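Of the protein chains in this complex, one is absent; all others appear in place.
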Amino acid sequence: MLSLKDVHASYGKAEALHGIDLAITPGEVVCLIGRNGVGKSSTMRSIVQDQISVRGGAVEFEGQSLVGMRPHDVIRLGVGYVPEDRRVFASLSVLENLKVPRPVRDVSRRTWSLDQVFELFPQLYDYRHRTAGVMSGGEQQMLSIARSLLTQPKLLLLDEPHEGLAPKVAEEVVDAIVALKAEGVSMMISEQALHTIRRCADRVYVVDRGVTVWNGTVDDFYANPEITRKYLMVQ
Amino acid sequence: MLFLIASGLTLIFGVSRIVNFAHGSLYMLGAFFTYALVPLIAPGTVGGFFASVLLAGLGVAAIGLIFEVIALRRVYGAPELMQLIITVALVLIIRDVVRWIWGPNSLSVPMPDAFMGALLIGDNYFPIFPFVIFGAGLAVMLVMVGVIRFTRAGILLRAGTDDRGMAALLGVNEKLIFSSVFAVGALLAGIAGGLAAPYGDVNYLLDTTVIVTAFIVVVIGGLGNLYGAFAAAMLVGITKALGILYFPRLSMVLIFLIMAAVLLARSLGRQGGPSR
Amino acid sequence: MATKTRTGVSALALAAVLTSAAAAEGNTVKIGYVTGLSGACSSISEDGLNGTKLAVEELNAKGGILGRQIELIVRDSQTKPDEGGKQARELVASEGVDVLTGVCSSSVLLAVEAVAAEAGVPHYAIIGSTQKANIEAFQPNFWQIQPNATMEAFAAAAYVAKKAEWKRIQPMGYDYEWGHTSVEAFTEHLKELRPDIEITDPIFVKLGDNNMGPYIAPALSTKPDAIYAAIFGGGLVNLIKQGQGFGLFERSNLVTLTTVDALQSMGSTMPKTGVYGIARAPFFALPPSEELPGFIESYRAAYNEYPTDWAVNGYDGIMIYAAAVEAAGSTGMDALMPKIYGGTFDGLRGAGLTVRAFDGQMSAPAYVGAIAFGSEFPFPTLTDVDIVPGETLMWSEDKIQALRGAAN
Amino acid sequence: MNVLPKMTPLRWGIAGALIVLLELVNRLAGVGMSLVLTEMLILALFASSLNLLMSYGHMVSFGHAAYFGLGAYGFTLAVARFDVPVELAVFIGPIVAGLGGLVFGALCVRLTEIYFAMLTLACAQITFTVLFQWYDFTGGDTGITGFMNPRFGLTEQNFMTLVLVVLVLCLFAMAWIVKSPLGLSIRSVGQDRWRAEALGLAPRRVQLTVFVIASVFAGIAGTLFAVFQGSAFPDYAGLGFTLDALIMVVLGGLNSFWGGLVGAVILVQLEHWVLMVTSHWELMLGLAVLVLVLVLPQGVVSVAGRLSNMLGLGRKK
Partner (left out) sequence: MKEHSLLSVRGVRKTFGQFVALNNVDFDLPAGEKHALIGPNGAGKSTFIACIAGQLPGVEGTVLFKGEEVTAAAPVDLARRGIGRTFQISRAFLDMSAMENMTSAFVIANGAWASLRRSVLANAEDSARSMLETVGLGDHAGSRVADLSLGDRKRLEFGMALANDPDLLLLDEPTAGMSIKERHHLMDLVAARIDETGKTLLFVEHDIDVVLKIATRVTVMVRGAVLAAGTPAEIAENEEVQAVYLGGHH
């Protein structure tokens, strides 16, 4: 479905990715893990062509190269993206935020309607007339995910979905992710927190300093604690 | 009236960060188009007048759109100064072409007969036409606010003002937003020019007068802030009227001083370092 | 100009050097015409130029001046003084023009006059009429064939003074030099003529302000019997149009400058009563003469419109210049100026006009009357026109000298 | 790019040859051309002063004409109203412009980017309005004329030579400033004010300094212009002059020492020749600007740079 081969990417002159390899098959949930600053967000951005430029390697989605595309065209191909800082439209209401993505047209995909999204995130329905900017971080995160679902993605990229959230709220976000997985949504999630991975991931990629250094199933990951020690712990 | 012009300018700035020097020229084009259309569409009637103004506005919007696609679109990545110079070039082009077509004379657009007179309240005369302009301006503004508040186009526009990049990451074509915003800005300028045309004279130098005032309003209201523009338009209008009464020689200086003061006052609240 | 010809490489000048001193003045009489074809002055400038062209054609058809053909060299000042000064300087330096004229706006006029005076080239005004050109900036290369701001204001004051029923007057003017001069002169003269009339504080209108409402309302609040407005062009159109909304013409009267172009552009939107106009040279009210009908006819044939005041003055300007040159037998300033200041001239605007040597002002008449709609023309005209002789409108030499002393 | 190009002997030669060429044209092509050249050189100085502000200080002003106008009026008023001898008054013009720059600059540097530009616009409009309306002192819209012999009474050619000398001296002074420690500070703040701040440099003070310097040079240009015209008008401080200078800098090439100069040469010559062909000068100028900006967004100087690189005359990086 999505594959990255030896991707090198940079912001201006500063290279942030030095060789990322990964692949996702339909229906799969993949976690990218690694300490902060190792290139997880940059990997996501190099897929949606946001702010970063891919200088080498291949980024393909359903056989089509994404390199050099305009972001909105990538999104329209079916890649949903929830950026790490959420970026809700602060002056718009919740409902208005949800109306920014284009209305459903393509009937060939699994589509989401507004009602379905509200079913998934009931609080959003309760707050639908609130201004997004004054909502809590968790609510904003829900909104940001809901908004991306309405771009009717075949694959959803979630960048650190519960960064900076209170534990209880973060748990709710994870619940939502699990629910999405149950709906059969393919996802790529960047993570720092191990316990999320256990709840929803199928496979794991470990990123360190701009390079994918390990990949395997969740079970393999937990079977190899030295990976955790080497790439994630403070040691 | 001032608000209509300023709102178009502020919209364009809000979304595309372009300081559009040609906005006054678009206003002027609206006035000239109206001049050309009024005799053709049911002359003298109220309906004919408004129809002419609307058509003129649409014509200006079309020209704005063409300009955006041909020229401005190519320089969105370039320094702001490039965009600015390009709009200055447009000012020169429009002014010369208008003079070419309509000549240098002051032209006069007839008012619809129904709006000619005045209301007599007690001893005071209140001319009808300014109320008509105000009413029509208000109507256009209400429609605008309606569109901006309640339609998807309006939502996209506001989303674009908030965070252009994110809108693109939700599958919205940025260029389409830019083009439509520029067209809408031009439409507003054109309608404003058309509505005001019968009240004063129409000549090819309207552009400069209008643009400076529009800048003042937009700056006082806060660049990119629609409601601010409305409040500022009122403030400037009232200041001008009062200034004429009490400090006839200083009214313009007064307005620029307000502008300077607003800018400086705002800067006090906006200090700080780099974001990271 | 002979002393200043430095055209260098042009064949013309070469020929001149090779032949005689008499021919050094060139084969043509060159008229340098600097006018605001673009910018605020453009409509007036075009009319003035049309009149001038007509006169040049007529003279050339008759053999020119002193047997030399006239060459009209037109430059656009863009109604900017620096640009006007530059164009004038180039005309003098590269073209070696014999005379400069055509300027519309006051500031450009002064800039051009500065150049002309320095270069020793005669210069006359046909449109721009600032007091300064007669007073502090006056140089003996200059004359002005149209009534200046003071004279028009005096004419207006004289007219107002005759309206015995008017007791209170509100003056109004453009907020720049000309407007202020006009309002002051009007007030001063009216006070002399009718000490009983109350003249309220003047109101000044910002140049280029389209919205007259904020000025009209306070002007009417003093309940004047008439408003004197030193306002022209687009501003006047605005004043009259917007004034109707305030009931200006039911509640009061308006005395203002109404040149033919203003009457034309107002057309049917001009109120039927209550407007009194001062004109500089309205073709329909000019004294009957041999040339007048022919002029109007050929003007209409050439430009498909009636000649405006500016056109008449453009035409008269050239004719007066031609007459003076013929009398002097030379285009040189030393020979010409005594004939200008000493001669009497006949023009479309009347016979026996003279130019005063100490301020270069021609005793041009002013025309004042009430606006009326007739069937003869497709636009309103003036009726019962008083032709006020220029002599009665001009400040005395003493007064001019006193003003000069004060200015310096 | 931003660095002042190093003056190799070859470049000195080219510069010298250009100056000689200008002087030759001045002497041989007739008085009309001398006048065009004089105007061109004065505007080149004015545009260069704006360029100093924009290319090195990275401050975009919408009101630079204010200081041109203040220079012209400072000189003119000193002569006409206070009977200051002309020789002394020529220094008063730039000083007045510098003081104006100090007062307005102190306000403007509190803001950045577009807000800075808008405030400079407001300041310039205030200047213009005051010049336009204060009849008793400034002569209002009809300005001040006839107070002296234009060009100090010099012939057109000699005056052009004088302006050329002043321009060259001013360019030397500007180059000196750019290369000095002060120039380094100016460029530092222009590039990144926070970085400069962290190094211990107060950005506003530097910005104010460059603002005043640019004002003084604009004032010198304004003074020369007043001498050239023998008059001063409020237009000198108007939006038109500002926009002309902006167009010149952008056309010539932002971020280049020669941008303003080249832009002035192009604009003035373009106007001179276009007006001989058509009266639609504004249309032609608008189209020319449009095309140039779209085709050469780096300005004309960049082409010259590329050409000279191709020809092996290139600067060393």
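Letters A, B, C and D mark the chains as written, and numbering starts fresh at 1 in each.
Basically, contacts are C-beta pairs under 8 Å (C-beta built on N, C-alpha and C of every residue); 3 or more make two chains touch, one makes a residue touch a chain.
A quick note: this is a predicted structure, and the numbers were derived from the prediction, not measured.
*Asks:* Out of D:84, D:114, D:201 or D:296, point to the residue that touches the absent chain in the complete complex.
*Replies:* Going through D:84, D:114, D:201 or D:296 one by one, D:201 is the residue touching the chain not shown.
*Asks:* Provide the residue numbers of subunit D that touch the chain removed from this figure.
*Replies:* Interface with the chain not displayed, on the subunit D side: 1-3, 176-177, 179-182, 184-185, 187-188, 191-192, 194-202, 206, 209, 255, 316-317.
*Asks:* Provide the residue numbers of subunit A that touch the chain removed from this figure.
*Replies:* Within subunit A, the residues that touch the unshown chain are 11, 13-16, 18, 35-38, 84, 134, 136-137, 160, 162-164, 167, 170, 192-196, 209-210, 228, 232-235.
Definition applied: only the chains that are shown with their structure count from here on.
*Asks:* Indicate the whole-number Å distance between the mean C-alpha point of subunit A and the mean C-alpha point of subunit D.
*Replies:* 53
*Asks:* What whole-Å value do you get for the distance between subunit A and subunit C if each is reduced to the mean of its CA atoms?
*Replies:* For subunit A versus subunit C, the centre distance works out to 77 Å.
*Asks:* Return the distance between the CA-based centres of subunit B and subunit D, expressed in whole Å.
*Replies:* Those two chain centres are 32 Å apart.
*Asks:* What are the residues of subunit B that contact at least two other chains?
*Replies:* 208, 249, 252
*Asks:* Listing for subunit A: what residues touch at least two other chains?
*Replies:* There are none in subunit A.
*Asks:* Sort out for me which residues of subunit B touch subunit D in the complex.
*Replies:* It comes out as residues 19, 71, 74-75, 78-82, 84-86, 88-93, 95-97, 100, 208, 212, 215-216, 219, 223, 249, 252-253, 256-257, 259-260, 263-264, 266-267, 273-274.
*Asks:* Tell me, which parts of subunit A touch subunit B in their complex?
*Replies:* Touch residues, subunit A against subunit B: 48, 50-51, 70-72, 75-76, 81, 83, 87, 89-92, 96-97, 99-103, 147-148, 150-151.
*Asks:* How about subunit B: which of its residues touch subunit A in the complex?
*Replies:* On the subunit B side, the touching residues are 152, 155-156, 158-159, 161-163, 165-174.
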